[in-house]
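As you look at this complex, bear in mind that one protein chain is not there, while each of the others sits in place.
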Amino acid sequence: MREFGYQRADDVSGAVALLAADPDARFLGGGTNLVDLMKTGVERPARLVDVRELPLDTIEETADGGLRVGATVTNSDLAAHPGVRRRYPALTQAVLAGASGQLRNMATVGGNLLQRTRCGYFTDLSRPCNKRAPGSGCSAVTGEHHNHAILGATDHCVATHPSDMGVALAAFDAVVGYETLDGPGELPLADFYLPVGDTPHRETALPPGALITGVTLPPAPVAARSRYRKVRERASYAFAIGSVAAALDIEDGVVREARLALGAVASRPWRAHAAEAVLTGAPADGDTFAAAADAELAAVRPLPDNGYKVTLMRNLAVAVLTELAEEAAR
Amino acid sequence: MTTATSGRTRLSGVVGTAHTRVEGRDKVTGAARYAGEIPFADLAHGWLVLSTVARGRVRAVETDPVLAMPGVLAVLHHGNAPRLVTDYAGLMGMTPDPTAAVFQQDRVPHVGWPVALVVAETPEQAREAAEALVVAYDEEPHDTELTADHPDAHPAGGVMPAETGKGDLAAGLAASAAVVDAEYTTPEEHHSMMEPHAATALWDGGRLEVVDSNQGTTWIQGELASMFSLDASAVRVRSEHIGGGFGSKGLRAHQVAAVMAATELQRPVRVVMTRRQMFSLAGYRSPTTQRVRLGSDPDGRLLALEHRSLSRTSSVYEFVEPSAGVARVMYDADAHYTANHVVPLDVPSPTFMRAPGEAPGSFAIESALDELAERLGVDPVELRLRNEPEVGPVSGLPFSTRNLDACFREGARRFGWAGRDPRPGVRRDGRWLLGTGTAAASFHSGAGPSTATVTAQADGTFTVRISAADIGTGARTALTLVAADALEVAPDRVRVRIGDSDFGPAMIAGGSMGTRSWAWAVTEAAGELRERLALGVTVPPEGITVRSDTTAALGTLAQKERHSFGAQFAEVAVDTATGEVRVRRMLGIFAAGRIVNPLTARNQLVGGMVWGISMALHEEAVRDRTSGGLYAPDLAGYHVATNADVGDVQADWVDDLDPDDPVGIKGVGEIGVVGAAAAVANAVRHATGVRHRHLPIRPDRVLSAASAGGGAADA
Partner (left out) sequence: MAPAPSSTSSAVTLNINGEKHQLTVDHRTTLLDALRERLDLTGTKKGCDQGQCGACTVLVDGRRAVSCLNLAVAAEGREITTIEGMAEGDRLHPVQQAFLDLDGYQCGYCTPGQICSAIAVIEEHAAGWPSAATDDVRPEAGPPPLTPDEIRERMSGNLCRCGAYVSIVQAVTRAAEAHEAAAQNEDAPVESVKEAAA
């Protein structure tokens, strides 16, 4: 880890200005990912601008039934918030499925969205990786990739986005707010992450130097009946090999509205629009759920060792949708 | 001392009663200091630099830019390091692993080979300089892949004969009513104890002092003395608290590098491995490929048994994972063949890891027995009871004690085995299929020569000194109880000091032999001291000290098969839609000799079973074929069981007293992991109908098997 400067920002505009003054500077939130990457040498910032003390640590319930979550709200506070648990239970479940109690107390909502992939080649400086060293190649395509992407990946990069929280946020149409020297801006989560293409090192559509200030969840009554389930290679404290966030509104046995997002399958939380189209207006039964999953997974491009994820995601989506339908029937 | 049970007096004996750890208060308050935590004035920090290529030569180490960095004091590498002696006979007569004899050659035999040590004033400076150090290599093609038909495979014994054989295998198999012929594999596994290897070396008054975390202070003292051409009396190694060992904490690169740097700089130098470095410097369990062939009569009595195991070693050191040794103790047949082979590859040197041989070997053979039981329609417990040998199947020697049948009967009773429906895939709880499985366990019981002193102090207390190591086993507490009984005093009058090579030679904490070996020496010295005090002597101010040495007594021990045994039972839940496997409960019943401290022994046995769960479901180091290095070598990439992975796991024991041991101890350190993975895999088979012959039983394997054969296929 090289030597670096450190400054604590007092307000949002000051933070943005401090970052702009140094092209090698990074914002420091909870540090759970950035400090680790600095230790492995993937990140070598010249300066850290600490944004943890910024007044962005509140969760407000908006009048229309949505939520506004500050960027420095910790994962723990987000998960424990009664409004989140009541209106978007899958978001609480997703956050609680991630990392550990200690890390959730540190990690922030803004940082969670910006966390980097856990691909082992990304963190191994001795190996090629297009995300870390553009143009060096992708070691995973021909190497270890049993937990890599099946959707939206290219030959340039097959890494997955590790966030659990982001999967629920994707399902609920979250909008990311940010601040730049030129003023504030907004990005729907659907547009927040860039397609992999041949530039996997460019991960988000945030303007350079932008500071995430918060996430807005628009009102979504359907989210009151929602679930998040995560499959991983041990029972806790591990990244997903597949996860599903889903919400269903069922009336008279017919799906009125559905939300579905998949995790650990792509370079970003994967909103399953094709599946939702199949679900909406269809009978809330196993056949519909299977057809919906198949519609979404029609676009998969598995690698030799991660084809099981296609089965896993189909089964998991059907299982979660079925659980929600059973819950609705009770 | 706090007693967890009744406060028994000395007259009835404290061995066999539960006692909390004598150092427990220090451990729960953070006062216990481990190797990297002892302060030294003027301490410098060393950081190892490891190779990034799998095979080749170091062409250049560009030290100048690094030496100019802030705080950097020295860069040691093969071009400037002092020469070491490496052709001496160390532990068990073996020359040391060259991985530990750092900076003696420009050859690079694997990724993660130590190529330099950067020493600086602070750890931050040392780390940055080590990361900045440019090392140029001439790279050569490498071979890191263990394949069953590798041309360099050869028989290798290690601690036992490479091959054993008797009878006509082909005829035995041909005459059998049922035959199992299957291949099983286990992956590369890492000890991953919580405390990374750490050593501080310094010269003090012409004597080399090393504060280390190891499994035997006189072992490391001897190795360092030999390597640096020093008299053993000029080297003192201390290791008071050890944050886990499991076979990994022996002679390693960090101690040798620290001694080199301390000698070079003439000031204390500490070298601590990073977690990532441990994955190439700390040893590991080799992957294994095992073939088992079993043939039996219709009742399940074995007529033919063959167990062949292939493991790998490094190109610089031969270590054998002797997985095929299990059947030499466990099962007999007229035709009986076992063989351990090894392939040298461009990988780090493997080493002893909790139950070397038995852990992977029992997975294979205890899975194969389960396959045989199913084929015959014989209950798996009954099958094992029908194959209890009278004498050692290979040695022909009598067993000191065995009691495996008692373990199975007690275990089956408590687990609720009776009435088990043998059909797979018929029990369900919501999305989970349930199944139960069993397996047998054995692990060698031995004792190594040890010395101890016991001193009667004038104030009526006693001090035991022995260079034992408490790596979490509770040895310090066990020896306190053993000494108290031998002295016929209450344990609170006994103070046990361990972890200091100045206390004289003693067995290492290894091979499940530590407590038995040390207890023997302590018993002898304490017994003699008690007899002397019984004569009514007055204890002078300097005390009365009696020294023991068990070398002669051990030499007179009759030749016998001496082992701990056990019966493992597991219940698992499997969701075949997601591939998730959970171990809901496990029960292990062991015949492991006299249990000195039930509180800590039970914990250790359960811990071994948790290792079995972890081995069955989680652990796997993945080696990248292109680079020859590990993929994601850290504790997020290498999964060990978390708290949530461990359900209701219980261990208990049957009466089992080794009549030839003064305390009756056998050893509990390793037996808990043996058979545990097989019990889990057998339970997964029972739950799903799928036989998993390749560990770990990952979700993708469960899923692929379920989708391929609808539950009927094998994985």
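Think of it as A and B in the order they're written, each chain with its own count starting at 1.
Definition applied: contacts are C-beta pairs under 8 Å (C-beta built on N, C-alpha and C of every residue); 3 or more make two chains touch, one makes a residue touch a chain.
Note that the structure is a prediction, hence the values are computed from the model and not measured.
Chemist: Among A:L96, A:M165, A:V196 or A:A258, which one is in touch with the chain left out?
Modeler: Spelled out, the listed residue whose C-beta touches the missing chain is A:L96.
Chemist: Would you mind spotting which of B:V111, B:L533, B:V646 or B:V680 touches the chain that isn't drawn?
Modeler: B:V646
Chemist: Could I get the residues of chain A that touch the absent chain, sorted low to high?
Modeler: Residues touching the hidden chain, for chain A, are 1, 3-8, 21-25, 28, 30-32, 35-36, 39-40, 46-48, 50, 52, 76, 79-80, 82, 85-86, 89, 92-93, 96-97, 99-103, 105-106, 235-237.
Chemist: Spell out, residue by residue, where the missing chain touches chain B.
Modeler: Interface with the chain not displayed, on the chain B side: 2, 4, 20-21, 23-25, 27-34, 36-37, 39, 122-124, 128, 191-196, 241-246, 272, 274-275, 471-474, 599-600, 603-604, 606-611, 614, 634-636, 640-644, 646, 648-650.
The definition used in the following text is that only the chains that are shown with their structure count from here on.
Chemist: Inside the complex, what are the residues of chain B that reach chain A?
Modeler: Residues of chain B touching chain A: 52, 124, 127-128, 131, 431, 577-580, 582, 617-618, 622, 624-627, 629, 631-632, 636-637, 639, 641-645, 698-700, 703-704, 707.
Chemist: What part of chain A is in contact with chain B in the complex they form?
Modeler: My answer: residues 1-3, 41, 118, 120-121, 123-124, 126-127, 139, 142-144, 146, 231-239, 241-242, 306, 308-309, 311-312, 315-316, 318-319.
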